[in-house]
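Only one protein chain is missing from this complex, and each of the others stays in its spot.
Which chain is which? They are A, B and C, in the order written, and residues in each are numbered from 1.
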Amino acid sequence: APKPAATEAPAASDAKIGFAIEHFSVIEGTTWSGAQDRAGKRLQAKYPNVEYMYRENVAPDQSVPFAEEMIADGAKIVVGNAEFMGMPLKEIAAKYPDVYFVSIVASDLSTERNFIRYFPRQYQALYLEGLVAGALTQTGNIGVVSAFPNVQVLRRTAGFVMGVQDAAKLLNKEINIYVKYAGDWYLPQEERDIATTLVDQYKVDVLTQQTDSGSTLDVATEKGVWYIGKDMDTVGEYGWSNTDTVALSFDTRWEVGYNIMLEQYMAGNQNPTTILYPGMETTMTLADGTVVPTVDLMNNGKTGLDAISPKALPLIPQEILDLVKQRRDQMMNGEWDPFTDHEIVSNGTGLDLEGLPVPAAGTVVKEAGKEATVEFLLAQFNFDLQGTTILK
Amino acid sequence: MTEIKQGDIVLQARGITKRYPGLVANDHIDFEIRAGEIHAILGENGAGKTTLMSILFGLTHPDEGEIYVFGKKVNFRSPLDAIDLGIGMVHQARKLISAHTVLENILLGHPHAGAILDMKKTAEEVKQLCDAYGYKIDLNAKVWHLSEGEKQMVEILKALYRGAKILIMDEPTSALAPPETEKLLETIQLMTKNELAIVPFITHKLPIVLSVSQRVTVLRRGKIVARLNTAEATEQSLAMEMIGREVLFNLKRPDVKIGKPILQVENISVHDDKDYWAARNISFEVREGEIFGIAGVSGNGQQPLAEALAGLRKASAGRVLFENKDITRLSSLERWKKGIGYIPSEQRAVGSIGDFSLVENLLMSYYYDDQFVKWGLIDAKKIRQLTQELIEEYNVATPNPDVKARNLSGGNLQKMILARVFSRKPRLIIANLPTQGLDVGAMEFVQNKLLEEKKAGAGILLISEDLDEIMALSDRIAPMYEGEFMDILPGGSAQRETVGALMAGHKQKAVQA
Amino acid sequence: MWEFWIRSLNASTIFAIAGLGEVVGQRAGVMNVGVEGAMLFGATIGFIVAKTTGSYLLGFLAGIAIGALIGLLHAFFTITLHGDQVVNGMGIWILGFGLTTYIGSPYAGPLGMGRIPTIGGLSPFFFAALVLTFVIWFVLFKTHWGLKIRSVGENPTVAEVSGINVVRTRYWSVIFSGAMMGLAGAVYALDYNPVWSYNLLMGWGFIALALVFFSMWNPYILLSGAVLFGALWQVSLNPESFLPNIFSRYIWRTFPFVITIIILVIMSTHWFSSRWGAAKPEALGLPYEKD
Partner (left out) sequence: MKLAGYTLKLEKKASFSGLEAILISVVAIAFALFLVGFIFLQAGVNPAEGYKAIFTYAFANSFGVPLTINRAVFILLSSFAFIVPIRAGLWNIGMAGQLYFGALSAFGVAYALGARVSGAVLSPWVVIPLMIVGAIVGGGLIGAIPGVLKGRFNTNEIVVTMMLNFIGYWVVAHMIKEGGPFMGSGGEGEGYKLPASIQAPVVSGVSVLTLAIALILAVLLYVLFTRTRFGYQIRAFGHSPAASRYAGISPFKIAFLTFVIGGALAGLAGYHYFGTVPNLNQIPKNYGDFGDMAFYGIICGLISQGNPLAAIPLALLFGGLTSGGRYVQGKLHLSYGIDYALLGVLMIVLVAFQFFFRYRFVLKKES
């Protein structure tokens, strides 16, 4: 059952609580920080005494001075929304014992009493997207415009690939998944050219991305192939495209995790949960009363199966739709997880980490039915799933 | 425009005044040119000749005064206005774009060039002009491939092709060898006869003025001091007017015993910046107490040769010995340290640093001297004191040694350069055009200083265009033409005419003489 | 392979248009190292105008106009005020980066207009670039205008005494040069990658600048260089199709810059200049002061 959203009264004091996010990038556009920015605003709307504060495009050398300056201004929770500028906050955690510091996880998992690590289980939604993508492809080629191999990207892509592979099995299709790296999160030209290459040269008819610029979506529109979005509802939120191109997308509601921290803070908790890895089963109630899970399919303002583009819907076999619905419901209830259910097999490609080489091709890293540890998923997932084609 | 007859006034200037900071370059000058006449303007360096011509060509705006062309008052905003009225100019410094072809240079800015250039038609028309004056030139050659004489032809062709009726020539002969000069004089006389081109002819070379012009105007320090018909003038009278006092060469030529060879040059060859042969297979020696004079018109390879000897240019072949040691591969600094002093021809661009004080300029020859620089640190007091002493010894007119070199007049700057070089007590002095641009007083001072060094036993390699200077100072004379020594003659007995002919490349004539 | 060349040529279109603009300015003696800045202005203003009016034509005109305005600014500072060309160019770049980011942020996202039709996958602007290359070559080398432009870049003093208005010629050249950069930026933002995001050019202006030195100031060599750089760009993105596992994509990115240095060195050797003369306009970078 979904964890009940906390309903107990917030701490008696109505004193202002500064909720501060240090954004590593600009917040305008389809950026990672844009989604975080919306989370901050929603929390401010929900709690009258919470004030959302932020700094944009913060460099690592600025993260501590800016944090201290915002603490002096009343910040009680300070988030670094990328690991490279969130980790420095650990250094000042002891200096400000009453403040919660938060860093988004990339691969490091270290914590302190008041230094929290947070990441949402986006791979759950990505798995569902993979099912739809696998059903939609006619050429049998799906392209991923990706940033660069790292734990987060590899894990997320694995969720998507797992969905595609399940669809392929179910529909008895042969599907190639091509992953091409741009080199960074935000490289508009590279992303465009890579997307174009995938469509023109690799005959991809479903495109998705693990990068931040709008170029991939634009190529999909231009070339008339399906686009599967990530991390935000580009159609509903920005109106950047329409459901003729965007078959499906999902939204990450960062506020769900932040809400947990706020609640613990308001309850006067000196020992907050230091590793937060919520998935679809964790929800919160927004100011307007809607209940949102941490991640969910979302497109054009609609959630669940409704999020699938009406134009794409008839193209998807019923068995897939049923499976999407079933798995979503199960994940909402915390009863199922793709990484628990499936065997995880290495492709032999990925990224060697210190003391953690990429498992050889074919290695079964985790057997089917066994739960994957948080540590494995967040810090050690350094390989591609078997069957993925990496274009290097 | 009314018909112009020979003798009509075509260009007239009234009360032209141009001031530059600290001097009046043109002081209420009245001036006129008639059709068909060659009007020479005479004056020593800095008298204001170029300034006046630039004003008549619209390049410089006068502070005061009026200009009339064909009787109409004009106000030139730019050379284009002057060109439109039929004025052309051949500049003292070549005004051509070296990266462009001859034709492109001729067409540049031509009022009737048309939007799309018709190279073929232009080539034909220019060819006709060439034929008229007996010029032979490759119209499609890039200008940087041409010789000085050819470049000048291009400038004249350019002016004529634009239909110039009045042709201003600023020192057209200064870069030319004697045969090229003759050819030029023929051409301009032809022009005044046939084409009604009117040519004020500017020079400070008296014989040329006398041979070619009908009238002559003499400028001194920006003012007109005389205007007369050439027929009434003599070389002496003109020289008097030009410099305002009698020319007295008062050189104390000391009797010095010539000693051992200091510099031995063996079959040296030098290329210029464009990779052409500048000097070829030259051998000579300079001995203690000797002045060895190289006589030649600029551009015949003297400068590259001097630079090669000073270590500023690589010799392509041959050997240089200094005091019997091979120095061919030594850098200029090593040569300075060994006792070779070089006086370059360009005092402002090469011989001094305009933005540096006199003290810092002196350092140019002392920064490598451990007596003035210890542990890399400059002994400021010591070098300042030396500067002060040299300023006194060489009579440099300056309020103090902290004055910037750019603020010194030409003569005083040259004195300062000599002081710097000579104070290092060089065993060999290479003096390249040491009196160029100086007035008579300064010239005399420099020449006497060279003689003093000779007396002190230094060997001196004197490079000069001035035949009189070479004749007066040299113990031996090597006339140089197109990169080669035509001969080496004994200074005392050589004849002026012989040297002059050799300088012009006339070996045959010299033999006869 | 054909797809590879189409992508290369489409990228080279941007390099070529901006590079041709810079060639004209440099031929007139004025270097503008702020190509990137001028292009950013052209891209951003062109994008905003097209997006708000819905008209491509207005977008391109706005891009050209703002580019010309930047050219005018550069001309005023460097020609009239004798400011240093390099420093002012860098100022234009940084100003372009800062101001366009500031102005453009509210317009972040796709253009949302129908794409400009291609010709066999090639952008029509590629053909425009071909025509522009020929036209600029023709103007520079076959017309009086071009002779004037080249002359003020080689030796402004001589041009002046030949009756050329040096200041005016340089002004127009630099303004035209800016307009071309603005156009290149607009082509980028309206045709090549019609999604506005901050700093969207990410250094392409500098590649165009490098190209000018590569080209030895000749429009045809510039065009070939643009194609080469465009192909290198594509190789750097797709090493798997060509020379897999030799260099990382990052090392491939350095190639246009390494090649430019090599060409520059060759051009500056004695061997080269004694045969073909100095390719570089002689007065490039020097302020012209009439005395």
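Heads up, the rule we're going with is that a residue touches a chain if its C-beta (ideal position, glycine included) is under 8 Å from a C-beta of that chain, and two chains touch if they have at least 3 such contacts.
These figures come from a predicted structure and were not determined experimentally.
Note that the absent chain touches A, B, C when the full complex is taken as a whole.
The chain that is not drawn here is touched, among residues B:Val225, B:Met240, B:Leu321 or B:Val373, by B:Val373. When the full complex is taken into account, the listed residue touching the unshown chain is B:Leu312, out of B:Leu210, B:Leu312 or B:Leu467.
Only one residue from A:Phe84, A:Trp336 or A:Phe376 touches the chain missing from this view: A:Phe84. Taking the whole complex into account, subunit B touches the unshown chain at residues 310-312, 331-333, 335-336, 342, 344, 346, 349-356, 360, 363-365, 367-368, 373, 376-378, 380, 404, 406-407. Counting the whole complex, the residues of subunit A in touch with the unshown chain are 26-28, 54-66, 68-69, 72, 83-84, 88, 91, 106-108, 148-151, 181, 183-184, 351-354, 382.
Subunit C meets the missing chain through residues 33, 37, 73, 77, 81-84, 86-88, 90-102, 105-106, 198, 203, 206, 209-210, 213, 248, 250-251, 253-254, 257-258, 260-261, 264-265, 267-269, 280, 285.
In the analysis below, only the chains that are shown with their structure count from here on.
Mean C-alpha position of subunit A lies 79 Å from that of subunit B.
Centre-to-centre spacing of subunit B and subunit C amounts to 44 Å, using the average Cα coordinate of each chain. One inter-chain figure worth recording: subunit A and subunit C are separated by 39 Å, centre to centre, where each centre is the mean of the chain's CA atoms.
Within subunit B, contacts with two or more other chains are made by no residue at all. For subunit A, no residue reaches two or more other chains under the stated contact definition. Of all residues in subunit C, only 142-145, 147-148, 150-151, 154-155, 157-165, 270, 274, 277-278, 281-282 touch subunit B in the complex they form.
For subunit B in complex with subunit C, the touching residues are 57, 59, 78-80, 83, 89, 91, 95-100, 104, 107-111, 113-117, 142, 144, 158, 274-275. Every residue of subunit C that touches subunit A in the complex is listed here, in rising order: 3-4, 6-7, 11, 101, 105-106, 108-112, 115, 192-195, 197-198, 200-202, 204, 233-234, 237-241, 244-245, 249-250.
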